[in-house]
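Here the complex is missing one protein chain, while the rest keep their positions.
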Amino acid sequence: MEIIQYLGGALLIMGSLSLLIASIGLIRMPDVYNRVQTGTKASTLGAILSFLGVGLLSIENWSETNWIGRVIILIIFIIITNPVSSHILMRAAYVMKIPFTIDTKVDKLKEDIENKVLEEPKDE
Amino acid sequence: MLRNLLISLLLLSFVYIFYNLYVGFTPKTELDGIAAHYADKGAAEIGAANLVTAVVVTYRGFDTLGEVTILFLTASIIGFFLKLTEADENKVIIHRGTSELLVTSSNLLVPIIILFGIYVFMNGHLTPGGGFQGGAIIASAVALAILANPNMHINHQIILWVESISGVVFVLIGVLGILLAGGFLDNRVLPQGQFGTLLSAGAIPIIYSFIGLKVGAEISNILEKYQKSQKES
Amino acid sequence: MKIKNLSVSFIIIMAAWLLLNWSFQVEIVLIGLILSLLLSLLFCSKCQLFSELKLTPKAFAYTLIYIFVFLIELVKANIDVTKRILSPNLPINPGVVKVETTLNSKMARLILANSITLTPGTFTIEIHDNALYIHWIDVKNSDVTEATEILARKFETYLKEIYD
Partner (left out) sequence: MIKYLILIAVAIILMSLLGGLYRFFKGPSLVDKVVAFDSITVNSLVLIGVMALLTGRAIYFDVPIVYGLLSFLGVIVVARYIQGGL
């Protein structure tokens, strides 16, 4: 039981470090697209690890409560929703024509819109 | 200049008010009168683990009926003022195609979100939450479905039926309370059951479920009307 | 086909109910059965989500392998992004590349796009027919087939086995 407790604590610390890295990335990255990248990726893993840690730490009062099921539901929910919401956000940023950083090498999406493979996304 | 001065004056007066509140604050150390009665005897009389639910549904159940009615009135008034005509029904929203990912994930998530809403209002007597919160969660599932597919057709009849039936059942259970137990909306029309399980606290889970369905249907109704008023051309 | 959609969604909703309650008392299981039946009839009578899902033991084994591969990629994603964020000169080389997928099932494409979003420095911006437009934090190759090989192949092979 002791080992599980320490494992849970370690997972919690790792998760919170991931969250910290996500926010550092949020501060340092040069344009919106890279910020969304770092923000969602690290914060998704951070949330998953932290909730796993919380679930393991709560095994101590296992008998009286029902932690672990809700922890699993929460993790699955985060895995499904987080990428989708940031995808929608990134699409919105692209429609608003927020410029890429100057380091950006290729933009196939723009090329395809120019070549009429894809119709221009327009705002009404 | 004058504007900045006014803003800082406003902020200063806020600071003054909150400072006075903070200084004059004396914490209540003991409950008075009726609150003490609820806190001491509530769990034994009602059998609900969540005391707030006991107060909202039983002791002050009549108020809850009023709140639900007010929500119904709000939905009706919104419907009245949006002035939807028959022609609005067939209009189509022209919009940039929704992302395929959002459509798929909303198909996957909507039933699960509604299930969670049902879970919240069925466990209203055990956990934080209850009818109003569960109803709002159900309505948020409807909102997600509308966002994923703006031209979606919502079955108006189902919403109306759910709303009316749950309203009628809510009042009927209240009247049963007068006939079988102590008074209007008394929860002891059903056996109390074992403390802390899903089917306990008499009629509270049933009453709260119908409140939740009613609230969910009402807010969905508002959403549906807004969706129709969005349609252009 | 309809039966398959209904039963899979029934199982998913029932599993969610049991996980939320985390108890197997008779009344909870009974209420869960009724609720899942109602909800799956209400919402999945016309849905096409699981039409292409294979229900063979092989597909099940591949699902487990997929979850394993995905978790490894998720951890690798984080180590990679962490290195980039913490190094002083911020070594990024971003760009938008195009990837073509051969998957047809909507559900499989959702899983593919979400997996790509969560793995090393890649992010689905737009999905249109068979083309996924991906923002890549470190563009190694902007050619369509090469990029597909690098980014999508590792997930696609498993998803092909699970979804037809």
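We just call them A, B and C in the order they show up, numbering each chain from 1.
Throughout what follows, a contact is a pair of C-beta atoms (placed from the backbone, for glycine too) under 8 Å apart; a residue touches a chain by one contact, two chains touch by 3 or more.
Predicted, not measured: the structure shown is a model, and the values here were computed from it.
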Of the chains that are displayed, which are in contact with the missing one across the whole complex? A, B
Chain not shown, touching residues in chain A: 5-6, 8-10, 12-13, 15-17, 19-20, 22-24, 26-27, 32, 35-36, 39-40, 43-44, 46-47, 50-51, 53-54, 57-58, 61, 65-67, 70-71, 73-74, 77-78, 81-82, 84-86, 88-89, 91-93, 95-96, 98, 123-124
Note that chain B touches the chain not displayed via residues 93, 95-96, 102, 113, 116, 120, 126-129, 133, 137, 140, 143-144, 147, 150, 230
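The definition used in the following text is that only the chains that are shown with their structure count from here on.
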Using the average of all C-alpha atoms in each chain as its centre, how far is it in Å between chain A and chain B? 30
Could you list the positions in chain A whose residues touch two or more of the other chains? 80, 84, 87, 91
Could you pull out the residues of chain B that touch at least 2 other chains? 99, 101, 105, 108
Any idea which chain B residues touch chain A in the complex? 94-96, 99, 101-102, 105, 108-109
Which part of chain A faces chain B closely enough to touch in the complex? 80-81, 84, 87-88, 91, 95, 121-124
Quick one: in the complex, what on chain C touches chain A? 16, 18-23, 74-75, 77-78, 81-82, 85-86, 90, 92-98, 113-114, 117-118, 121, 123-126, 128, 131, 133, 135, 137, 139, 142, 144
